[in-house]
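A single protein chain has been removed from this complex, and every other one stays in its place.
Our next item is chain A:
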Amino acid sequence: MMELQNINLFMNDKNVLHSINLQWRKGESIALIGANGAGKSSLLKVLGTLVKPNSGKLKYPSDLSVKEWKKLLGIVFPETFLYHSLTAYENLRFYQKLYGKINKDRIDEVLKQVKLFHVKQEIVDTYSKGMKQRLSIARALLHNPTYLLLDEPFDGLDSESKEILKNMLLQMRQKGTGYILVSHDSEQAWELCDRAVLMHEGRIIAEGKCTNQGYFPFIKRYREIVKEKSS
């Protein structure tokens, strides 16, 4: 289990994260919901060890070191991490080696999953935005991560690609891969996750299990809390 204890994060003197406590069990999928600027991306950056919180503690699963935690982690951020002058295949080969194991079949497998196999020898610069996003997803899944951080992974995808990604996430969920999903389509995120966490101005203000009928009551409660806080 990954655990955040009392995390505070300041960026340019702005309190971006406010005593965040979060437990992320292995295989658990969490929908992270909140308005623009609520601190969702910042929270993912803390989990991805990209920024160091000003106070509080990160407890890695089974006391792993930071390096070992990084090996378990797969990341889809708004930036694709891709090299535009390399081909899709070269990009994936680079990232695969970075995580240790070289396995050509695995590269072809993920390329087929995101429907880019037929253009794998083309320079990424020639890809459309959605194709780059799909390749970025392939890059993140390549090393079979146990924990995934997904910041707006559906961004720029057409409806067919959205469907593909949705099915990939459901499949991974079955296989025991956990993920934190940030998406502005909160209803869809709700469908894809075990638990929803609501953020507002750097704080976690509500949590709930993603049950079949629970979405609308949950969102209603969220709106009420936000109204209360701002009045």
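Heads up, the rule we're going with is that a contact is a pair of C-beta atoms (placed from the backbone, for glycine too) under 8 Å apart; a residue touches a chain by one contact, two chains touch by 3 or more; residues count from 1.
We adopt the following convention: contacts and distances are computed from a predicted model.
Per the UniProt record, the absent chain's protein name among "Acetyl-CoA C-acetyltransferase", "3-isopropylmalate dehydratase small subunit", "Heme ABC transporter permease" or "Acyl-CoA dehydrogenase" is "Heme ABC transporter permease". The chain omitted from view is touched by exactly one of A:Lys52, A:His118, A:Lys175 or A:Arg223, namely A:Lys52. Shown as candidates are A:Lys14, A:Lys67, A:His118 or A:Lys175; the residue that touches the absent chain is A:Lys67. In the complete complex, the residue from A:Leu4, A:Leu17 or A:Ile75 that touches the missing chain is A:Ile75.
For chain A, the residues touching the chain absent from view are 48-52, 66-68, 70-71, 73, 75, 77, 79-86, 90, 94-95, 97-100, 139.
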